[in-house]
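Missing here is one protein chain; the remaining ones are kept as they sit in the complex.
Read from first to last, the chains carry the letters A and B; within each, the first residue is number 1.
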Amino acid sequence: MPQRFRRLQEPDGRWVEVEIEGTKTRVLEGESVAAAIFASGLPWCRTTPVSGAPRAPYCMMGVCFECLVEINGVPNRQSCQISVEQGMQIRRQPGASPEYP
Amino acid sequence: MEHHELIVIGGGPAGLAAATAAANEGAECLLLDEQSTPGGQVYRAVQTVPEQRARLLGPDYQAGRDLVTQFEQSGARHLPNTTVWNLNGRCEVGILRDGKTSLLHAKRVIIASGAMERPVPFPGWTLPGVMPAGAGQILLKSSALVPADGLVLAGSGPLLLLLAWQYLQAGVSIGAILDMTPHGNFWRALPRLPEALLAHHYIIKGLRYQLQLKMARVPYFTGVRNLRATGTDSIEAVEFDHRNTSKRIETSLLLTHFGVVPDSHLSRCAGCDHRWDSAQLCWRPQTDEWCNSSLAGIAIAGDGAGIGGAVAARHAGRIAGLGSAHALGHVGSMRRDEIGRDDQRWLNDDLRVRPFLEAMFRPPPELLYQPDDATVICRCEEITAGQVRRAIQDGHHDTNQVKFLTRCGMGPCQGRQCNNAVGQLLAHELDVDMMAAGGYRIRPPIRPLTISQLAALEDMQAGGGA
Partner (left out) sequence: MIKADTIVIGGGLMGLSTALHLALRGYKAIVLERHSPARHASGVNAGGLRQLNRHMAEIPLTVAASEIWKNISALVDSDCDVVLSGQVKVAETEAELQSLQARVDELNASGFHHERIIDQHKLYELVPRLVSGCVGALYSPEDGFARPFHAATAFRHKAVELGVQIITDVDVTGVDQGDSGWSVATAQGVFSASNIVNCAGAWANQVAEWFGEPVPLTPGAPMLMVTERLPHFLDPVVGAVGHKLSFKQMPNGTVIIGGAHMARLDLEREHADIDFTALKTSAKTVTQLFPHMGSARIVRAWAGIEAFMPDNIPVISASSRARGVFHAFGFSAHGFQLSPVVGRIMSELIIDGKTAMPIEPFDIRRFQEQERNTSVG
């Protein structure tokens, strides 16, 4: 699966480190988790509860709800509306998130 | 419950201008916005973006800085990272901030929630790697992310060209642009051109973008039809018809654009009257010259009230802000009319280009009205056009009945992605107009809340004076 997005080189970027599907990744401070997912090269972020089809963030502005992931153990987070934070644990969300505690 | 004089929802040009104008006249004003920094869609991250990125986004983008500065000097309060999940006819506003929910009340509310990409279902649009062009632009504005080489852009409309141009500035090599504008559009738009030329800078900009794309030798296909994204777990190729031949381009990213439509969930949730605009092909709230909606106390400005673009949004915002300041007793009608007059004139001047653009970039009718049976209409519940057609044949003759029967529109996006598609299918199948097909009744919360968040809703009585 080829990478869909690449980062422009910018001298003044500030970075934080998050874990995406267990892999440590350097991402831009303040960007959305969904953007970080694209930057990391992860091709999809969840499967649907209906058919199990893979989906990736779509609208990036909060109106499609395709970008649901698990953040720090909490399922169903709308990742395009949440900013990355140092040490964040981001995981894909399978179907109807059986992980409810 | 916390009380305010004026609450403005949305921090794009309309919301910023509205809050600034009202606060400058002495109104106490709170601006709520989901984003972390002011600017809205068009000026997203304009304050925080590094200089290099700002330059490649172009001068129009940088113009947003002044607007933000004026807003900051106005004395209006800014509540960023705040999601509005409810608005009702009593001007009660439900917000979610830092994981906490509360209810606010205002004497007046201005909705400036802007636009969203027009959702247009086509085969494969749910595959990872297919996104609206606006999403690509958001990744560029706030994350400096650009497509790896070989992306395909498809659809119709100014934003498609703007984004292609911005990508060129960023050194991206574009695989192809598939222009889906129907050939006949130009002739239908032509009578509106003279009027549009009064706002000719828009036309000139569009021509310049096109010229530069040509010079960069970006493969440009016109009159493209029958767009399909194919692949198993992700998009692998784009297929389409061009001059009666079938073509296929391998790509891992397809960005589409079919224009933008008002994000009308808040105004519909509150119960404002809306009408179908058959030129813009979207639901629009009914507003008067001061942007007031049909509900007392609620005004709507900017693209949320009908697509007019960033400059028009700013003028409309000022008009709504003045109107509210007047209604709140901070400014007399003489002064209001005097300051507002210029904005009203500029607004009208700016909107002159719209009828031309609307006719020119009207999406292909077969795409809107005749999706084939297998195409997914509701992304959340995975309902296909065939299922919707069956519900219609079964005697369900408006969008809400189709929704009740099929669950189309009942997923987490609350119908934002499928509402118009279902309405257009109905209108086509039954040969009725969109007013008869209707729009979904929008139910709050317009953004999902968890049960714990609702259980912890800040008590209305606790604040006193409700």
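By definition in this document, a contact is a pair of C-beta atoms (placed from the backbone, for glycine too) under 8 Å apart; a residue touches a chain by one contact, two chains touch by 3 or more.
Just so it is clear, the model here is predicted, and its values are computed rather than measured.
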Chain not shown, its touching partners among those shown: A, B
Of B:G134, B:G175 or B:G411, the residue in touch with the unshown chain: B:G411
Which residue of B:H3, B:R65, B:R90 or B:K247 touches the chain not shown here: B:R90
In chain A, positions touching the absent partner: 49-50, 74-76, 96-98, 100-101
Chain B residues touching the omitted chain (full complex): 86, 88-90, 94, 103, 271, 394-398, 401, 404-405, 407, 410-412, 414, 443-445, 448-452, 454-455, 457, 459-461
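Please note the rule applied: only the chains that are shown with their structure count from here on.
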Contact set on chain A toward chain B in their complex: 1-8, 10-13, 28, 30-32, 35-36, 38-39, 43-44, 48, 50-51, 53-66, 68, 76, 78, 81, 83
Residue numbers on chain B that touch chain A, as the complex places them: 34, 36, 41, 48, 50, 52-53, 83, 116-117, 126, 128-132, 134-135, 138-139, 142-148, 151, 170, 233-234, 252-253, 263, 379-382, 411-413, 416-417, 447-448
